[in-house]
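Each remark here refers to the structure printed beneath this line.
Of the protein chains in this complex, one is absent; all others appear in place.
Up next is chain A:
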Amino acid sequence: MWHRSASFILDKNQNDTVYPADSVTLTPPPPSSISTPQNPNPNLNRNMSMSAYYQTRAAHHGVVTSDWLAQSQEAATRAVATGGQEIVDGGKSGRAFSVIDEFNNWRKQPDLAEAVAAIRALAAVIRNSEAKTMMELEIELKKASDSLKSWDTTSISLTAGCDLFMRYVTRTSALEYEDFNSARSRLIERAEKFGEISYKARKIIAMLSQDFIFDGCTILVHGFSRVVMEVLKMAAQNKKLFRVLCTEGRPDRSGLRLANELAKLDVPVKLLIDSAVAYTMDEVDMVFVGADGVVESGGIINMMGTYQIALVAHSMNKPVYVAAESYKFARLYPLDQKDMGPALRPIDFGVPIPSKVEVETSARDYTPPQYLTLLFTDLGVLTPSVVSDELIQLYL
């Protein structure tokens, strides 16, 4: 899966939108090492742990930092480790099918969200299952989803997607009265449908949010979100005239990629460093962010920096819109920033950091609902407080 991001780096190097100072820190790995990511690079410092979720993100749309190889190496070893475990599991039941592998296959598609990949992987589990009874199948499915969840505990959408799928698949009591084969095919059908729905969610959100983008507006975006990208793309296709301010999105610089893509669409884009948000906020009409996860309070968990942007926007009375698919709704309720499992991500400062200096490596923050204006989801345009209502109806 790494070749995609590598090709992107090449893209990025061609369109030289980066400041010269930044290009110092950006050390794109040589193509040879990209083709063989398993090669351990002994020079790189690997003391940083990194959340698998952010590995995927970095792989899909991040601008890669200098310890990229370390990450890929680590990811590879970990994937092998968990994969191996899974195969042992599979060996017990006499099969060589692994959810994780399936999931990783799906995950390689950059347009496919992690949750959708998980859902498809789980559908594959049903398809490959040799279970004879509904109960067996359900247990198998549960095991698969648990192993998926434990494979990456930091990814909210993965967990939420698995949970949601389990609800969706097992909810109807009608299944109990059918014979096993038809019930199974119905489950598969349902799984496909769910995957379809989740896949279409982004389009729906883009359609819904068109009403909010008016001609002549200035939109501030943070990080790279595929939903936000879809929204802006559709707005551009609809011949809306708007301007986008992109934050840089340190440390994976995903903002650069967004700026890049928008420039291709001929949307006027301006890049900001992350610390220039307050400086430019007075010319901004609305803030658009994606979300890693939408939590029960109606707040969002998103890339580091979202909270401060929301705070600045709130204090200047600018609306903050969140675009998130409903499979990102998670039954989590963080009370404050530290109240969730940390998702760590190494940060490259360009210069060696003395070992005595501590580095905050958390990759995401929590934005409380009072700073958000609206959430654009495939369920509709919601106020933050509706999220909990939807979750209650989904899960209880």
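Please note the rule applied: contacts are C-beta pairs under 8 Å (C-beta built on N, C-alpha and C of every residue); 3 or more make two chains touch, one makes a residue touch a chain; residues count from 1.
Operating definition for what follows: contacts and distances are computed from a predicted model.
The chain not displayed here is annotated in its UniProt record as "Nagb/rpia/coa transferase-like superfamily protein", chosen from "Aminotransferase class V domain-containing protein", "Nagb/rpia/coa transferase-like superfamily protein", "Elongator complex protein 6" or "Aldehyde dehydrogenase". In the complete assembly, the contact with the undisplayed chain comes from A:Gly298, out of A:Gly195, A:Gly223 or A:Gly298. Contact with the omitted chain, checked across A:Asp215, A:Asp266, A:Asp336 or A:Glu358, is made by A:Asp336. Although one chain is not displayed, its contacts with chain A can still be listed: residues 296-298, 331, 333, 335-336, 339, 369, 385, 388-389, 392-393, 395-396.
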